[in-house]
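This report concerns only the one structure given below.
Just one protein chain is left out here, and the rest sit where they should.
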Amino acid sequence: MSHKITDHKKQITFLLALSMLGSSASAQGTVKVGVLHSLTGTMSISEITVANAAQLAIDQINAAGGVMGKKIEVVKEDGASDWPTFATKAEKLLTQDKVVTVFGGWTSASRKAMLPVFEKNKGLLFYPVQFEGNECSPNIIYTGAQPNQQALPALEWALSKGYKNIFLLGSDYVYPRTANLILKKHIAAKGAKLAGEEYVALGGTEFSSVINKIKAAKPQIIINTLNGDSNVSFFKQYQAAGYSATTLPVISFSIAEQEAQSIGPALLTGQYATWNYFQSLPNPTNKKFVAAYQAKYGKNAAITDPMAHAYMDVYLWKAAVEKAKSFEPSAVRKAIVGISMDSPLGKITVAANGSLTQAVYTGQSGAGGQFKVIGQSKGVVTPQPYDALTFPGKSCP
Amino acid sequence: MNRVAQPILLVVTAGALLLAPFYLSAYGLTLLGRVLALSIAAIGICVVWGRGGILSLGQGLFFGLGGYSLAMHLKLAATPKGELPDFMVYNGVEALPWFWVPFVNGPFALAMVVILPTLAAAAVAWLMFRRRITGVYISIITQALVLAFVTWLNGSQGLTSGTNGITDFHTLLGIDLRGEHIARNLYWCTLMVLGAALLSTAWLLRTHFGTLLTAIRDNENRVRFLGYHPAAYKIAAFALGGLLSGLSGALYTLHLGTISPAMIGVTFSIELVIWVALGGRNSLLGAVGGLVLGQLAKDKISSAVPDAWLYLMGTLFVVVVLVLPQGVAGLLERRKPAAPRRKTLGEVSDVVSP
Amino acid sequence: MSSHPEVLLEVQGVTVSFDGFKALQNLSLSVPRGSLRVLIGPNGAGKSTLLDTIIGKVRPVSGDVRYRGQSIITWPEHRIANLGICRKFQAPGVLDGLSVRENLRVAAKRTKGVWASLTRTTGRAETQRIAELLELINLTGKADQRADSLAHGEKQWLEIGMVVASDPELLLLDEPTAGMTAQETAKTAELIRSLSGRHTVLVIDHDMQFVELLDAPVTVLHQGQVFCEGDLASLRSNADVMEIYLGRPKDEGHHKGVGYAQT
Partner (left out) sequence: MDSVFLFGQLFTGLSVASLLLLTALGLALSFGLMRVINMAHGEFLMVGGYLTFLAAQAVGPGFLWLAFPLAFVGTALLGALLEATVIRRLYGRPLDTLLATWGISLILQQAARQIFGSTGVPVTAPPWLNGAVTIHGGPLDSLTFPYVRLFVIVLALVVLGGMWWLLNRTRFGMHVRAVNQNREVASILGVNTRRLDLLVFALGAGIAGIAGVGLAMLSPVNPTVGAAYIVNAFLVVVVGGVGSVLGAGAAALLLGFVTALAEGLTSSSLAQATLLILVVVFLQWKPRGLIPTQSRALEEG
């Protein structure tokens, strides 16, 4: 904070030239990292807890002696649910605060806005959320699921359960559009039927028309990529129209434990979700993580896939720094490939393209808002940023 | 503020701005450059609202047209020959949409930065003023238009990249946008455009055209029955506002390296207006100053105390309207001795005179 | 028809309807070139509506307005104004945000297009003329003051000045002396009289002292129609006119002058 104030003064008085900027990367045995999430605005509900998870990992590392003998100093910035703000704040973190890495971002739009900033300033970003793939910047470590680590396994699961007539419903932005483009190709390739495809503006709450269209299309299952509050409206209006998990199941990619709590578990009971992580995973690392998080942020706090990824990202970065013996982003990027560790998600490995090799689970929502794991990928799944069927010939360099 | 202090202050400010790259930090410079780019749109609002009395809540539309015109070219320039922009591929688009095709040409795109917003503004104005739609109707219609534009952008991802917006640019007319001195040069370039926009608008408002604009704002019927065609003047002013917004949008896109629907929507458009109101809707320098200082304050305060920021901003809206209808510039003007009343800071025409 | 042979303005059988209420009913009127004509009538008689119709602000449901023999009923307002018809409104229609001088300059400009407004400068002749007008309306000392800082009477004068500055062939003056002192009223009457001849002037007013000073033929409107015409003296002795003004039986109003009937 004090740093911020001195800087502010400098800027408006136009007086001190370069003098105060000596506050560079590693003064006094600390190393600065940025945490950049939406602390305000519509995305804050999801992102604050992700920032909390990253903070928890940083606190744990600091308590255990830091990274290469240096304590981690966090510079927290607010992306304010506004994509250009993410770009601005990323630039501030890299050029003014001189952080060595940034943990942050949720929406694809925020990541796309930050990408040029990280490339220009040769920074490093850890991005913890599932996304549409089709991107592999050397300056970003994508730890959330690639499409082949969430969407496709979900489709396979649905087909294996005999759901052959599929309706695709999503919010109107890049992730649902791309995920559904890929799903459509695979639905056709597998000989299943596409009942229909609908998109509702982000934050949209009126589903009457959509439900009429679903009714006319008579699907067996809905693959749902709606985001945020739209889910609540959708499930309410779906229920009012007489549907339930037994008559028309819905499998979702953006509903985790936290969203389930806010939607109201009653509306969701029996519905499905696919993720790389559920709070109920029984591995010991996860048990420890859940206990530590709930000790710090409340014993009923829900823990989700992106939170688990964000927590693990800090440890991944630490491992890479120690392997590279340097905080320098390009060295860290180089060192991180091949690192493997036990995480709350189970065993993960960083692939050459900067994404994780990780397992995929399908869960069914129970009464308490927790998901019971009912399906699991055979072993871990290698990340494929470009779906071979949909984007033939494309791959990461 | 007397007549001696004012020019001195102007010269000092201009000098400080010109030399900013030599004493500001890299981040400070990008921030300032970005805000200066935005302030060009404020000049447009000053003309259209302050002088013309037309409150447009849809300046984001023209800002967006300017920004997207440039961004489309930058995106095509960053895409290997024979390929489609990445987002089109991910949306299953198989051929370059027709309206993208001419934007391959750099000079064409640069011309469109100016022409497209100007034409769009003129067309919107023609539709409204032809039917003598006035006052709050205009605010509501322009707001609806910018919402329609943003909704269309969001809903047509294959054509526009949707909510993500267009990003990841590399070169403009062969200049590497990630090069060494680009920040500094872009800053100066922005400052030049801003200066040129200020001077030419100030000149314009000193002509009979400026007088008539005020006359129409105050009493449109009187002017009409003196034989003028008020709609023509209002269309011209609105088109000028569109042009300036478009320029601002293009420069802002260059500074930020991205343009997206979230940057140009209803909230953005209203925020522009309130900064102008704070600075003084009748004063060019007031409008620009209000926007620049407001945005800088926003950057600082919103990261220091994010929650308080919205309260502060909301309160500011109310207070400015209740207490300072002519903005800070109006406040400075009021302090001056009343008569004999020469032209003052509040009156645009005098502000940039040598 | 008066002694002037040439008719400048001819209103032919005009009917104007507001939501079924007939503000003007089949009204006809002709104004010879160079004449001075006064219109009186009680509130709601249709005086202002008639002027509105002439300048194109109100469109009639039937009838025609001809100016120099040409029908202007469908013309846009600004083109009608450019023919040389200029109106002074009832409430002072000055341009508040401009200085007195600028008000006159706006009115005096010959070219009214957007492009011309950017390129034309104010010539010496125009400056000279505006100085004369300022003198005429007694506002030389306040030439650089904003119009909204003027007193009510001064605003009236300014607007008259603007109407004169635009040098119209036909002046339509709607209650030009409202809010003026007796002295100012007399001066206004003098000014208007001096304008007739070169200009054609149609005045609406209530103030009978003022009408008297104008010393011109008077037309009485009633319920949207021409009730009668004549000089003021003959109208004062007309019992029917008394009745429409006062709404009383003819014999009661005789001893009072029409002038007292102002509301």
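Read from first to last, the chains carry the letters A, B and C; within each, the first residue is number 1.
Quick note on the criterion: a residue touches a chain if its C-beta (ideal position, glycine included) is under 8 Å from a C-beta of that chain, and two chains touch if they have at least 3 such contacts.
Owing to the predicted nature of the structure, the values given are computational and were not obtained by experimental measurement.
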{"item": "Neighbouring displayed chains - absent chain, whole complex", "value": "A, B"}
{"item": "From B:12, B:101, B:133 or B:192, residue that would touch the chain that is not displayed", "value": "B:133"}
{"item": "Contact with the hidden chain (one of B:40, B:121, B:277 or B:292)", "value": "B:277"}
{"item": "Contact residue for the chain not shown (choose from A:172, A:257, A:305 or A:387)", "value": "A:172"}
{"item": "Full-complex contact with the absent chain, from A:201, A:245, A:292 or A:373", "value": "A:201"}
{"item": "In chain A, positions touching the absent partner", "value": "40-42, 44-45, 172, 198-201, 203-206, 208-210, 212-213, 215-216, 228-229, 232-233, 236-237, 239-242, 262-264, 266-267"}
{"item": "On chain B, residues whose C-beta touches the chain left out of the figure", "value": "55, 57, 127, 131-137, 139-141, 143-145, 147-149, 151-152, 154-156, 266, 270, 273-274, 277, 307, 310-311, 313-318, 320-322, 325"}
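Heads up, the rule we're going with is that only the chains that are shown with their structure count from here on.
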{"item": "Chain closest to the middle [Cα centroid of all protein chains]", "value": "B"}
{"item": "Centroid distance [mean C-alpha coordinates] between chain B and chain A, Å", "value": "35"}
{"item": "Chain centre separation in whole Å, for chain C relative to chain B (CA means)", "value": "44"}
{"item": "Sites on chain A touched by chain B in the complex", "value": "1, 4, 7-8, 10-12, 14, 17-18, 21, 39-40, 77-78, 80, 82-84, 87-89, 91-92, 95-96, 107-109, 112-113, 115-117, 119-120, 132, 134-135, 172-174, 177-178, 181, 199, 201-202, 391, 394"}
{"item": "Chain B to chain C touching residues, read off their complex", "value": "204, 207-209, 211-212, 214-215, 217-219, 221-230, 232-233, 236, 339-342"}
{"item": "Chain B - residues contacting chain A, complex", "value": "16, 20, 22-28, 30-31, 34, 86-87, 89-92, 151, 154-155, 157, 161-165, 167-169, 178, 256-258, 260, 262-263, 296, 299-300, 302-304, 306-307, 309-310"}
